[in-house]
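Below: one structure, written as structure tokens.
One protein chain omitted, others in place.
So, chain A:
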Amino acid sequence: SPQVVWSMLGNRQFCSYKMTTKTQNFCRNEYNLTGLCNRSSCPLANSQYATVREEKGRCYLYMKTIERAAFPRRLWERVLLSKNYEKALEEIDENLIYWPRFIRHKCKQRFTKITQYLIRIRKLTLKRQRKLVPLRRKIERRENRREEKALIAAQLDNAIEKELLERLKQDTYGDIYNFPIHAFDKALQQQEAESESESEAEREEEEEDDEDAGEREFVEAEDSELSDFEDMDKLETSSEEEQEEEEEVEKEASHSKSKGKTPLKGPARRKRPYLEIEYEQETEPSTKTKAA
């Protein structure tokens, strides 16, 4: 009889479906209505019992009665509930008419919960699923190692510097940077000097750009470059000065409105394009007097 069963399973002896925790006892039996281990919710200890379970998205009402207690195979009677929520509730009521209130109520509650989670499942599957791709440890390690080696082989800083210098050589920057070409090509220099004196107007604009650019951070660093190239300067100043003086004469003649930038383009260009711009205004009268 159920009382005996309960006195054994519930308190004294072992029940394999029972899970105890600090605060509560749970029942792992799949036909259990509430999930807790109680006298009224134990499917083994109640001869008249009902549950709602879902299979593949459809809900069924399972019922157990005393008459079939001797036939374990036919013990649980299964009724398919309709998909319509209200209708299904009515069906539960119909089937469990004259059953204890507790079981009816809990069945309906359980059915509600089940329908709610089924709805959520359907909604989530419509959204994007996150696909978990397992990482393969060996392959990850191999790729990391190869990446490090590729990084070392790449020598990025050198490559970037080389590329930038290439671009400078190929004149992609136009006339923003005016570095002299080195001593072993003096003929080329003279050629360039001639072409520069022809294209004065363009250079005026670019020197304005230079002034704007002169507000950059690296102004101090350029002091050092003089020391590197002092010898070069000494080598070339003689030839350059003559050309510069000639240029200045031409410029003064052509441009009445001298902004004080163009005249000392020669030496200024060679040494410190940005700092020397200030000097230009001071030394301009002196060169003018020289030329004159």
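For the reader, a short list of remarks on this structure follows.
Going forward, a contact is a pair of C-beta atoms (placed from the backbone, for glycine too) under 8 Å apart; a residue touches a chain by one contact, two chains touch by 3 or more; residues count from 1.
We adopt the following convention: contacts and distances are computed from a predicted model.
Per its UniProt record, the hidden chain corresponds to "Ribosome production factor 1" from the list "Phosphatidylinositol glycan anchor biosynthesis class T", "Ribosome production factor 1", "Integrator complex subunit 11" or "Trafficking protein particle complex subunit 2-like protein".
Within the set A:67, A:90 or A:161, the residue that contacts the chain not displayed is A:161.
Set against the missing chain, the residues A:25, A:116 or A:144 yield one that touches it, A:144.
Residues of chain A that touch the chain left out of view are 127-128, 130, 139, 143-144, 146-147, 149-151, 153-154, 156-157, 159-161, 163-165, 167-168, 173-174, 176-177, 179-182, 209, 212-213, 216-218, 221-222, 224-225, 228-229.
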